[in-house]
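Complex shown without one protein chain; remaining protein chains in place.
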Amino acid sequence: MKKVVKLTVNGQAYDLYIKPKTLLIEVLRDHLGLTGTKRGCNTGSCGACAVILDGMAVKSCSVLALQADGGEVMTVEGLAIGAELHPLQKAFLDHGAVQCGFCTSGMLMSSKALLDENPNPDKQQIKEGIDGHICRCTGYNSIVRAITDVVKGEYKEAK
Amino acid sequence: MSYHCPVCKKVSHAPLDLARHMIGRGDKVHRDWIYSKGFKYSELLLLQIKSFGGEGFKALAEVLEKETKVED
Partner (left out) sequence: MSKYSVIGARVRMIGGTEKVTGDAKYTSDLTLPGMLYGKILRSPHPHAKILNIDTSKAEKMIGVKAVVTGADTIGKKQGIWRRFPELCDEEILCRAKVRYIGDAVAAVAAVDEDTAEEALGLIEVEYETLPAVFDPMEAITEEAPQIHEGVELNINVNRHIEWGNVDEAFTKCDHIREDQFVCSSQAHMCMETHCALASFDYNGKLTVWTSTQSSYYIQVLLMGMLGMREGDIRVINPYTGGGFGSKFELDSAQFCASLLSKKICRPVKIVLTREEEFTATKRRTPMYYFLKLGAKKDGTLLAKEVRVITEGGAYTAMGATALYLTGFFSSFPYKYPNYRYDGYRSYTNTEPTSAMRGFGAPQSTFVGESQLDMMAEDLGIDPIEIRRKNGMTPDYVVPGQAFIQSCGLHQCLDKIEALIKERGKLPPNHGIGIAAYGFMSGGIFNWFDTPYSFSAAIVKINIDGKVDLFTGANEIGQGSNTTLSMICAEELGVKFEDIRIHSADTGICPPDLGGWGSRQTLMSGNAVKMAAADAKRQIMEFAAAKMGVNIVYDLDIKDQWIHLVDRPERGVSYFDVVKEAIRGRDGEVIIGRGHYTPHRKGMISPAYSFGIQAAEVEVDPETGKYKLLNVSTAHDSGQVINQVGIEGQLEGAIMMAGGYGYCEDQPMDKGKILNPSIADYKMIRSLDMPETKILEIDTYEPEGPFGAKEAGEGLTNPTAGAIGNAIYKAVGVRVNTLPITPEKVFRALREKESKQKR
């Protein structure tokens, strides 16, 4: 028995007609074509599917779309403003915090949620902030350095 | 002094080296000759791999010393 779900994704409102068991990640990738969010495990363990839901980083493979009804979602596609990359995106690129890129969207979302909640985390807090994410390529330290530079104000906010 | 493999053309300078060749080749003709001398091939191989001092080759080498030596 399909149900209607209302979601605002990256600032755009959607009315979706879906089966109750549909996961948020399916809505984003398969229904809305926002393939930036990745499926790494489907069991909530790897973090590749992280998006921001009502200000909190969540693993979209473990959230039912119905649970997000009426909520605001940000995915990696919503990070840049127009053609201007977000400071986190610029920092990741400059620090080589991206290699294969499969963990990157989730990593960026968790980083943004962390900085939105705490604009001045120390190194330990940054590491804790991304502890729910596996990265098989970079060894994490470059990601921590990228986030640290953003915290220090090395990148001007996009106007 | 040289040691001639009983089933193929290989000639070795020492029985230990010939033993290594035979166990190493491990194909049917070499294994059958090893079985004919009362050894179990897999036991020799495992003994060689696991024992300190490489006892597997030594066991076979003793037989080869007697049976495959050729005076030059």
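Which chain is which? They are A and B, in the order written, and residues in each are numbered from 1.
The criterion applied here is as follows: contacts are C-beta pairs under 8 Å (C-beta built on N, C-alpha and C of every residue); 3 or more make two chains touch, one makes a residue touch a chain.
Computed from a prediction, not measured in an experiment: that's the story for all the values here.
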Item to check | Residues of subunit A in contact with the chain not shown | outcome: 29, 34-43, 45-46, 48, 75-77, 79-80, 85, 89, 92-96, 98-105, 108, 127-128, 130-131, 133-144
Item to check | For subunit B, residues in touch with the removed chain | outcome: 14, 16, 20, 24, 26, 28, 31, 40-43, 45-46, 48-50, 52-54
